[in-house]
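First, the structure itself, so that you have it in front of you.
For this depiction, one protein chain was excluded, whereas all remaining protein chains were kept in their positions.
Our next item is chain A:
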Amino acid sequence: KYLSTFIKTLYSTSMIFYSCVLYIICEVPLNETLAHLKTESETLKSKLEEERAKLHDVELHQVAEKVEGLGQFVMKTRRTLKGHGNKVLCMDWCKDKRRIVSSSQDGKVIVWDAFTTNKEHAVTMPCTWVMACAYAPSGCAVACGGLDNKCSVYPLSLDKNENLAAKKKSVAMHTNYLSACSFTNSDMQILTSSGDGTCALWDVESGQLLQSFHGHAADVLCLDLAPSETGNTFVSGGCDKKANVWDMRSGQCIQSFETHESDINSVRYYPSGDAFASGSDDATCRLYDLRADREVAIYSKDSIIFGVSSVDFSLSGRLLFGGYNDYTINVWDVLKGTRVSILFGHENRVSTLRVSPDGTAFCTGSWDHTLRIWA
């Protein structure tokens, strides 16, 4: 009779309780085993950090001593894009170097010719908090999503009478909010990250899931595709303070970095693809080298208290731009580790920042409802 009760318990509760009961039968207390695993995990992690440190024979700023310092730095707002009725959450550039797509809290997605500041297309999403948007490589479509847990693709029609929403195509489906999306090398595939802790690769045409990426322990907030020759990896950052590098083919996490002290809001590859930068709520930006397999630089300052929402490199990788929650943009010398300049202008948080495809300018989006182009 006792046995049958145990079996019932086994089947009706979760795996954890299953192990609990099993251990009780075997007279081995649960705590010891779980704790044992936890300690082993932590020991291995410290060993890993030791190994990584062994080959760290010099600091980046030391190597950079021989490089000429940067002179006076003047960048100004060259365009202000007004039209969103609420917080701007995300933006992306078109390959034509002048058009952008932006999305906001009130559900609006707008395509602008940033050069003339004209609005060319506008879509109202059926949800609020559109946190992700991306321009297709062909320039003929945009993808966006947010609290609807989906990523949808809208072909851009030039027919003024046509309602863009009519041709909308639902591509990705997550079980929590969509935090970021990006087309891969073509209009045919989209990579997404979500509050459900996973990233996923989707076929646009069929809406089919091609690959999913599990490994983050909490919301994934950002991702970036590697500019590599073989084009097969991407990096993601999340609320678990981890930045993970993934193989798109196998779905495996090939490298992981955990040095930030808080959520990672933004990740961006260094132009050569050998490293990536991250921006976090802990008010620092960090640079991770993939071949050295470690963090190689921290960009921080006492007077910078508020978190980084978004980072991007200038074309040569010498400068790192960070958009911060205290409404400013800090410009860092990537090699020397110093802060080159601070830019004011926005009247609320900078939520998104991207350098244009030819590096002539960068665009910021802010909770003050505007976007600015800086050059």
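Throughout what follows, a contact is a pair of C-beta atoms (placed from the backbone, for glycine too) under 8 Å apart; a residue touches a chain by one contact, two chains touch by 3 or more; residues count from 1.
Criterion: contacts and distances are computed from a predicted model.
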Notebook entry, point to check: Absent chain per UniProt: "Regulator of G protein signaling 11", "Mitochondrial import inner membrane translocase subunit", "AP complex subunit sigma" or "T-complex protein 1 subunit epsilon"?
Noted result: "Regulator of G protein signaling 11"
Notebook entry, point to check: For chain A, which residues reach the chain that was dropped from this view?
Noted result: 15-16, 19, 33-34, 37-38, 40-41, 44-45, 47-48, 51-52, 55-60, 63-64, 67, 70, 75, 78-79, 87, 94-99, 113, 115-116, 118, 120, 129, 131, 138-141, 147, 153, 155-159, 167, 169, 177, 184-189, 195, 197, 203-206, 208, 210, 215, 217-219, 227, 229-230, 239-240, 249, 253, 255-256, 262-263, 270-272, 274-275, 281-283, 289, 291-294, 296, 301-303, 305-307, 314-319, 325-328, 334-335, 342, 344, 347-348, 355, 358-362, 367, 373, 375
